[in-house]
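Note that this complex is displayed minus one protein chain, with the remaining chains in position.
And now, subunit A:
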Amino acid sequence: MEKELVKEIAELRKLLHEKENKLAALRREKEILQSYGLSNNEVCKYSRQILIPEINIKGQVKIKNSSVLIVGAGGLGCPSALYLAGAGVGCIGIVDYDDVEVNNLHRQLLFTEDNIGTPKVDAAAEFITRLNRNVKIIPYKLQLSSSNALQVIENYDIVLDCTDNVATRYLLNDACVLSGKPLVSGSALKFEGQLTVYNYKGPCYRCIFPTPPAPYTVTNCGDGGVVGAAVGTIGLLQALEALKIILEMPGVLTRRLLLFDGTETTFRNIKLRPKNLNCAICGNNRTIHKLIDYEQFCGAKANDKNPDLKILRDDERVTVEDYHKMYNSQLTPHILIDVRSPEEFEICQIKNSINVPFTEIEKDGCLALIEAEVNKRQQEDDIVEVFVLCRRGNDSQNAVKRLQKYFDNPNVKIRDIEGGIHAWSRKFDPLFPIY
């Protein structure tokens, strides 16, 4: 029943879409076009910004004739696309390979619950077309890579970096330098955001960051969390900077970095170094002449998904199935340490588990707590079994490694649970939320 309804709604939506397009085309035929290239309908629609001296009719024509590529239809890309479309940018390309997921909806407001499971770029195109039929939207459902980036970028005047990972940020920078396009770069995490414009009368990303950060120093939104209104603020400002570049206005955020702190509502504008004459891609003696392998360069994948780590030996791990048996039979007394953050622990937890956040695990208080539990067990059992659990089975392995240093005792057996609480939820507790 549910499936049939979903299918029926999708078909109706498609039909509606076709009819809307037909109506729009009919109306377009009747439009009156002024000699400067805007229709009366456009003049009326954009009148509130045409009235501004910095824009006027000439500026609006520039905006209409411009094209902007948005890479990443996430928390940054959604608001930028929305406001660029509202302003009347003639052509907007949107690149994203992902489908809409339910955890996107709190900040990626081009998508509705009905779009879950459909390509982001298609859902975005549908929304924006309905918002402004004068805008041509070109969706690219693909992972931007060294083999396709230059081809895609070449058709646009300006590129917006709305991506979520380091490798794609270097790729976009190099592609923009090689094709001479300004890059409006935004990023955000939690309550904070950062914004700057690269390769526009100033430095490029590599001039400022010649060396990529080590992967373990990078936090993604899926782990650190992000506030919709904070990342949205940066996305809107990206749209603003793009418009200023189109209008050839002074005051573009180049050689400066804007730091936004949503917890204190402060905007801080810091002065960056100029173009580095020795920059590997934009300097005088460049060493990079074509796009390289960015995943290799950064030592990290070009997405914000967490890879499955394999740090421990097989005998230092237990499958979620085996742990489930032990848990049910109650024949193996043990200590279960959940190393997720307190916020995650509050979402869902296994009975009798102790929460010791991964970032705190080596602190004295936490070690003492674990030691007390181990001592308690030692009075009853010869061998003390300790299991470590996290969200997906990555942190738990690192936690075991750390704990092994402190409990260097053959009678204390520390293992992690493969796949973490996600695997547990999927296989044994369908009532647990997967986040």
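One rule holds in what follows: a contact is a pair of C-beta atoms (placed from the backbone, for glycine too) under 8 Å apart; a residue touches a chain by one contact, two chains touch by 3 or more; residues count from 1.
Just so we're on the same page, contacts and distances are computed from a predicted model.
*Asks:* Mind telling me which option in "Ubiquitin-related modifier 1 homolog", "Conserved oligomeric Golgi complex subunit 4", "Dynactin subunit 4" or "DNA primase large subunit" is what UniProt lists for the chain we can't see?
*Replies:* Answer from the record: the omitted chain is "Ubiquitin-related modifier 1 homolog".
*Asks:* From the list A:Thr163, A:Thr233, A:Thr254 or A:Ser425, pick the residue that touches the absent chain.
*Replies:* A:Thr163
*Asks:* So which of A:Ser35, A:Ser147 or A:Thr217 would be touching the chain we can't see?
*Replies:* The missing chain is touched by A:Thr217.
*Asks:* Which listed residue (A:Val43, A:Leu236 or A:Leu259) would be found touching the missing chain in the intact complex?
*Replies:* Looking across A:Val43, A:Leu236 or A:Leu259, the contact with the absent chain belongs to A:Leu259.
*Asks:* Per the definition of touch given earlier, which of A:Gln143, A:Asn269 or A:Asn375 contacts the omitted chain?
*Replies:* Checking each option in A:Gln143, A:Asn269 or A:Asn375, the one touching the absent chain turns out to be A:Asn269.
*Asks:* For review purposes, identify every residue of subunit A that touches the missing chain, sorted by number.
*Replies:* 72, 74-77, 162-166, 169, 186-190, 192-194, 208-209, 211-214, 217-221, 224, 226, 231, 257, 259, 261, 268-273, 304, 359, 362-363
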